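Missing here: one protein chain of the complex. Every other protein chain is in place.
Moving on, here comes subunit A:
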């Protein structure tokens, strides 16, 4: 019932690997880690969600504010390797049409 956040910074890309659950308890921690990366400007923030087995609207909220922030600072946000359940939440809410989501990068499953 926790979330592990691993950030790997490159020159042109910020890789964020998440492991665990995104809910009311862990979402503030995620927001705190993610927003500064989006504010670096001219960079791509890639969030790997392969190991996220639970997410609810608190997670959607974090990604919406990260998206807004990237637009403001001329950066880009990409969500990759989503599990089916997590992907479904983006679809139900229509957010898959505004966020850059790539579920095909899932490895081995």
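As a working rule, contacts are C-beta pairs under 8 Å (C-beta built on N, C-alpha and C of every residue); 3 or more make two chains touch, one makes a residue touch a chain; residues count from 1.
The rule we apply is simple: contacts and distances are computed from a predicted model.
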Hidden subunit of the complex - UniProt protein name among "Cyclic nucleotide-binding domain-containing protein", "ABC transporter permease", "Carbon-monoxide dehydrogenase large subunit" or "Serine-protein kinase RsbW": "Serine-protein kinase RsbW"
Sole contact to the chain not displayed, among A:5, A:33, A:64 or A:80: A:64
Interface residues of subunit A (partner: the chain not displayed): 1, 21, 23-25, 28, 54, 56-58, 60-61, 64-65, 67-68, 71, 85, 89, 92-95, 97-98
